[in-house]
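With one protein chain withheld, the remaining protein chains of the complex are depicted in position.
Letters A and B name the chains as they come in the text, with residue numbers starting at 1 for each one.
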Amino acid sequence: MSAPALSLRNVRVAFGEDEARVSAVDDVSFDVMPGESHGLVGESGCGKSTLLRAICGLNREWQGEIRLEGELLGPRRPLAFHRHVQMVFQDPYGSLHPRHTIDAILAEPIAIHRLGDTNRRINEALDQVGLGRAFRFRFPHQLSGGQRQRVAIARAMILEPRLLLLDEPTSALDVSIQAEVLNLLSDLKRSRGLTYLLVSHDLGVVAHMCERVGVMRAGRLLEETTVQAMREGRVEHDYTRRFIEASQGYDRTMAHRWESIATP
Amino acid sequence: MNALVRTGWRSWLSAEVAQSAWQASAQRAWLGWRRFLGNPLAVAGLAVIVALMVVALAAPWIATHDPYAQDLAARLLPPGAGHWFGTDEVGRDVFSRVVYGSRITLEIVFLVAIIVAPIGLAIGTVSGYAGGWLDTVLMRVTDIFLAFPGLVLALAFVAALGPGLFNAVIAIALTHWPGFARLARAETLVVRHADYVSASRIQGASPMRIVLRHVVPMCLPSVIVRTSLSMAGVILTAAGLGFLGLGAQPPSPEWGAMLASGRRFLIDYWWMPTFPGLAILLVSLAFNLLGDGLRDVLDPRSE
Partner (left out) sequence: MSEPLLEVEDLRVAFESAHGQVEAVRGVSFAVGREKVGIVGESGSGKTMTGRCVLRIPPPTAHVSAKRIAFRGEDLLTASEARMRAIRGRRISMILQDPKFSLNPVMRVGEQVAESFRIHHPGSRREARDRALDMLGQVRIRDPKRVYGLYPHEVSGGMGQRIMIAMMLVPAPELLIADEPTSALDVTVRTQVLAILDDLVAGRGLGLVFVSHDLNLVATFCDRVLVMYAGRIVEECAAGDLGHARHPYTRALLAATPRLDRPRERLAVMERDAAWLEA
């Protein structure tokens, strides 16, 4: 049994002091196996994005244990970590610097890690995500949302990571563009043997991409289940059931069944 | 048939696909320039400043007389054929002095700009990005400078350093940099939470790299605009110092100093303070118009 690609034990993230202390992530533990596509669903404020940020080192105020391929992580991340773990953000309009060309954006990680061979790597990265060479010297505002997200994926892939954290990667995209980007992510995972941790509020997206799913609510990991179990309705918590039903569309009877649940 | 003839560089600038980083930046600048041209007042401001530079450079050829030559026989002459702006109390040609004074004005403006903008930008961005005690210390230092009214502070520095043009420039720079630092810091506080900065951090970028390559380019437009807009204030402060005898020293043809010495002649010999005064007004106005025009063009939000 190989070590999990990523392992979390009792991870807590809190903000603020004393009375204003807010627990964004509360005692979360789960494993992501190598080659797996693991999903995390939840609604806004459940802590899923905060958790991702803590894993990749953007947030230093976390407690608990995070293990990457068995190695315990400290509050700071060494440079080598960034060649192992990368992240794709939700907002394609915000994750690319408006004043940098695509070339500059893709050259940056190469320069930081002194990889060399910049030209070839950039061209390869663009090819990999299905963008032509014509895009190389464009600015982000000249690209559509889907194209920007492809650049963000190319940037993440340029460092040849093994684990990819995906924070709502297609939430801001149209359905038809989303399909292309999800297919791209599936293809990349297959061809590069990647491991994914996908966070989303969209159950359809998580169901399509992942096998195992964790359901988060108010900072806690409510339950861990599989997409197949969700499909068959074999879930533990009422909240999960409600979440699944609500994701299928609108149902008058469903709304009235939930009347008893507090409407503040 | 009306054939469109495009010269090489025009088609290069309007090409659909840029082939190099240099071409992409040039295209962007070109588009910005065309937008700028759509604002007539801003163009007028730019024209005046360009004219100022031309006059300063070509002063020896434009001036009709030696600005320092005294001719007591020709003192206090009104504007006329021989002396377009008249002469002052020791017979120096006012026109030539105004022309040579443009060099001093330009010198002041240029020196203050290159001292104040980089220092303000550096302190502001580092302060905003680092946060914590460094931010607190730098901002309190800034507050100390901001607590004094500009002219008073400049006076104090010049009094300490001694009168003279160069000292006046230092004094003015010292009173202006806090505003830039504050501005840069405010922009930095917004930028540092952006996803592209997070993405850079995830790649392992050092704070220095992030500040230099990500934060500064976003602060640069506001700083450039502010530089232009404060030039008006700088010129006036310099004029004020010159007026008080603490800037450029006589017989230097600095416009403020000319205003000062010509003041008591205002009633009977109006041309002596009026023409330097008009020059100050015109150049200050031009910098303001240019600054407004640049703001419209450089605002990254308008992309």
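Annotations for the structure displayed:
Throughout what follows, contacts are C-beta pairs under 8 Å (C-beta built on N, C-alpha and C of every residue); 3 or more make two chains touch, one makes a residue touch a chain.
For clarity, every value in this text was computed on a predicted model and none was experimentally measured.
Counted over the whole complex, the shown chains touched by the missing one are A. Contact with the omitted chain, checked across A:Arg60, A:Arg192 or A:Arg231, is made by A:Arg231.
Of the listed positions A:Met33, A:Leu58 or A:Ile244, the one in contact with the omitted chain in the full complex is A:Ile244. Considering the whole complex, the residue from A:Val32, A:Leu51, A:Met87 or A:Val205 that touches the absent chain is A:Val205. The missing chain lies against subunit A, touching residues 43-44, 145, 174-176, 178-180, 182-183, 186, 201-205, 207-209, 227, 230-231, 239, 242-244, 246-252, 254-256, 258, 263-264.
One rule holds for everything that comes next: only the chains that are shown with their structure count from here on.
As a whole-number value, the distance joining the C-alpha centres of subunit A and subunit B reads 47 Å.
Across the complex, subunit B meets subunit A through its residues 17-21, 23-25, 28, 194-196, 198-205, 209, 213-214, 217-218, 300, 303.
Note for the complex: subunit A touches subunit B at residues 53, 56-58, 77, 79, 81-82, 86-87, 89-91, 94-101, 103-104, 108-109, 112-113, 134, 137-139, 141, 152, 155, 159.
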